[in-house]
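The complex is shown incomplete by one protein chain, all other protein chains being positioned as in the whole.
Labels run A and B following the written order; every chain starts at residue 1.
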């Protein structure tokens, strides 16, 4: 029994669900019983984080902030990929204006998710590399389905994960583990991620993962929402403020790095590989 | 074989113990053999931290600092409560001057305990919510008797634990555990607290808890006290300095929050509940 709390609704026949919009790359559904919103990324095939998906993610997070939901669960409509991370096409031979808008939007989306006033949890129902792992570690709780991988593998791609990726990672892992994994660009299996604390629980299906996220958010049932929100802010303020203070430099650093011939070449080779892979299938 | 090191003594017949004063809400006893001071909170029924108990705690900590004790063990005279935390009566319909003195004294007491130059340990012989947990986590070691609970449950009461409560908590728990527990206002059982590292050992009685605290303080037997104290200061300086820099803002923030009608209403309901409970018994 789901109920949408946004104004423009698209009723779907033979379904108890209502989507906030049909054209967006994300959907928000609020469960009537629990009051918890499920935010689903839906940009096939791999939820590549391009400008539009990041914009929709941000507006969906804002929507959940505004509709008095008791919590937010982030998940994917794909059965194998949570999110493959930043869309390489945004970074390869980029348009000057669009790449600025892209990175600025990524900053905005992270600030909104990491700093969200409502309880957040990720139901990780597929692979979650790089930007996918950033989204997951920006939530307060992580439940993951087996046989997938998660991690910040930027160094494997020749990229440097910026400070705020590092901050999200450090909020869940000890410094020694975090530095080593980021240096290695290490991808953790579901089991390894559980052992090291990168995720909190495993679940055998997306449905069970969402149930466990609901249970986590349920632990706040008797908590004053304002006091809770201010407490969370206090823990995350330094990380959020650091990006706020350095947004421009962070953008310039990214642009400088992504425009290096070696990085462009690497991205090109990577894209060629993907194309060949696609043809073979 | 105890020996008091304060000037005004009150000898108690048929006892080897001497209390520093009979009227204070705390007592300090220094063991002749070990040179370790035991600081006992004694404000029945629940060691509610009111202005006077906080003042006595501060002067007792100063006394231990001054009397060359080899260490300080903090405990309670109650058999079921270590400390129930801040006295709600100080915050409900408060007197303008007294509530300022109250919060300022809480700051002073924390600065003295968290920054104490002597080794500190808590023998947690009863429940230890909120301010009680703050005192315990400000010590360097915690031994707890089973079947009690400990935690910073401020969000359950609609209050925000300030930054320095958070700092004390973060000094013993990983960031992920600390943020989640504080957001939830989670109370840990003795067993849960041990598992997560919020306490260091369990003991079957207050006596055994004190023995284990004595053993911990004994690990510094061959250590140069000045080098030890400066090393501890180095670890804690940033946390202490942060409160020193923000004492006035911290006070104003507390006053603003506690005077919110919603918080006053919540405290009123809470106090009514306590009164009814008391009548039933």
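Basically, contacts are C-beta pairs under 8 Å (C-beta built on N, C-alpha and C of every residue); 3 or more make two chains touch, one makes a residue touch a chain.
Computed from a predicted structure; not experimentally measured.
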item	value
Residue among A:51, A:101 or A:160 that touches the chain left out of view	A:160
Among A:35, A:174 or A:197, the residue in touch with the chain that has been omitted	A:174
Selected from A:48, A:94 or A:185 as touching the chain missing from the view	A:185
Residues of chain B (touch criterion as defined above) contacting the omitted chain	119, 140-141, 170-172, 174, 197, 219-220, 222-224, 226-228, 230-232, 234-236
Absent chain, residues of chain A that touch it	154-161, 163, 166, 174-176, 178-180, 182-186, 266
